[in-house]
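Missing here is one protein chain; the remaining ones are kept as they sit in the complex.
This part shows subunit A:
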Amino acid sequence: MTLTATAPARTTRPPAPLRRRLARLSPYAYVAPFFTLFAAFGLFPLLYTAYVSLYRVELQTPGQMEWRGLGNYTALFGDEYFWTALRNTFAIGVISTVPQLMMALGLAHLLNYKLRGRTLFRVTMLLPYATSVAAATLVFAQLFGRDFGLINYLLGLVGIHPVDWQSGTVASQIAVSTIVTWRWTGYNALIYLAGMQSIPADLYEAAELDGASRWRQFLHVTLPGLRPTILFTIVVSTIGATQLFGEPLLFEGSVSGGISHQYQTLGLYMYEQGWGFFHLGRAAAVAWVMFLLIVLLVLVNTALARRRSGKETKR
């Protein structure tokens, strides 16, 4: 690089074409840092993981690699707990994402009105997002305690029997989803809010002149205007839900996601294989399956969105 940079000083060749060539190259130099880093920390690990997933590798003896071919993958698909983890990931994904995005939409709509202390509310919304996963999860784990938790105490006041938020399948999934929802609702609300503010005000004025109620305005002006934003949050939340890891791990500090794997997500299943049982090859196979799954989900999301907007334009 330094060589080329000092090259223009030479006088033997006509300077103009070289300079032009360099100018053509310079954008690549600008993007090179990102792609160099991406190659080192993104692409290489990805390919190396694929390579490792074909071997039997144990963390205790990482030097001894034993060829297994697709053995890790067949073992994976034959493992009942993998399917449990897959099911849990979807269940927790739905329980956390759907209410989360709906609540975020509602909150953003409210914050879009002229309110006193609007900035304060907006900042407050972002606070959970700024909290560390570990701290939030540990606090929620206390709240959801079976014997001494605040939530069960409150339920007791209205005469509901204590719920076992740890070992109940649905209960534990709701508990874990609550943590996710709490952390991300504000973040999504702010994104929606930004989207709403880019919708031209005259659209609302026109709607109001036509006698549309607030609710109708929301349905027919806000929602269509927000479509790209909503698509973005859905894609990001889907990826997040597929990779969910910190909350279920720290909820009880169990790598198996509870005594009967009731809230073990795919991320946690991978961690259990790799760092609970030290089977790095198996863990690498899980990682690749997760990667392909996410790619698939994103493609489905985009295809759905494209079909919808295609219909929209035909109308």
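In the analysis below, a residue touches a chain if its C-beta (ideal position, glycine included) is under 8 Å from a C-beta of that chain, and two chains touch if they have at least 3 such contacts; residues count from 1.
The rule is short, and it goes like this: contacts and distances are computed from a predicted model.
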Complex minus one chain; that chain's UniProt name from "Thioesterase", "Heterodisulfide reductase subunit B", "Transketolase" or "Extracellular solute-binding protein" is "Extracellular solute-binding protein"
Checked against the full complex, the residue among A:Arg19, A:Arg118 or A:Arg308 that touches the missing chain is A:Arg19
Which subunit A residues would touch the chain omitted from the figure, given the whole complex?
1-2, 4-5, 8, 19, 22-23, 26, 29-30, 32-33, 36-37, 40-41, 59-62, 75, 79-81, 141-142, 145-148, 164, 166-168, 252-253, 255-256, 259-260, 273, 275-279, 282
